[in-house]
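Removed: one protein chain of the complex. Kept in place: all other protein chains.
Right, subunit A next:
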């Protein structure tokens, strides 16, 4: 009680002065914490880039550095000496990403459109049919056997595209976006004699560009970063996507080093394996980092749509 009286009795200027110091303390905490967090998020990337540009001997004696103290393009030169495999992995990743994203967008939007039609009697039944798959599953083994033994997708590009092409979460996000398009548009088109597919294709798709952009980017990111399907379904070197190629390379060199150490050899590998790994990491991540500043806002948009109705 007395504190309340006290604060009431304080003069206005005094109060605002206190508020100003509070604000200053808070801002100081805020700037410092945010800057530290941002640096912690960025520095590992700097470490990778700088290691890829550092002379191998320096890495082995001084460790990975945040700034290249002994600048060398050696790792990249060796990496691209026989570029066949990398270029191939790039082509696989680009092909899978483009095909998967386009097919995914088409199927997601078409499915969501049918589910969003309020005059469609069975839409809730179908929604539940899709949604239930997020609640319960048969587990990894039956899913794996389905793809390998029954659909015979092992060592095909389809195994990298099809399993990820639809995602219930994207269907829900797209559906809630489509529900915001006024029904009158569909009604008037119907009166003009347009069929359901034509309404979807010529009317709804152009109107859903923002949602398509967002979901498309999420799909593209998932395909670009996918290594899991390759780990499960691909043993043919020709079908290795970029991330899996990187994964293999990290593992193999580690194995090589360990094998050599086990054999009693001194680890002065002639191959710049550490720098090479980092160069490969840069090559595999580069396009994402380059596109990042331009596409980030669509992801933010997507999260915000998803947050409203997840």
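The rule is short, and it goes like this: contacts are C-beta pairs under 8 Å (C-beta built on N, C-alpha and C of every residue); 3 or more make two chains touch, one makes a residue touch a chain; residues count from 1.
Heads up, the rule we're going with is that contacts and distances are computed from a predicted model.
Chemist: Looking only at the UniProt record of the hidden chain, which name from "Succinate--CoA ligase (GDP-forming)", "Sugar ABC transporter permease", "Heterodisulfide reductase subunit C" or "Energy-coupling factor transport system ATP-binding protein" is the right one?
Modeler: "Sugar ABC transporter permease"
Chemist: Among the options A:76, A:177 or A:200, which residue touches the chain absent from this view?
Modeler: Considering all chains, including the one not shown, the answer is A:200.
Chemist: On subunit A, what residues meet the omitted chain?
Modeler: Output for subunit A: 7, 15, 18-19, 22-23, 26-27, 29-31, 33-35, 37-42, 44-45, 47-48, 51, 59-60, 62-66, 107, 110-111, 113-115, 117, 120-122, 126, 128-131, 133, 135-147, 149, 151, 162-163, 165-166, 171, 195-197, 200, 221, 224-228, 232, 243-244, 246-247, 250-251, 254, 267, 274, 277-278, 281, 284-285, 288-289, 292-293, 296, 299-300, 303-304, 307, 310.
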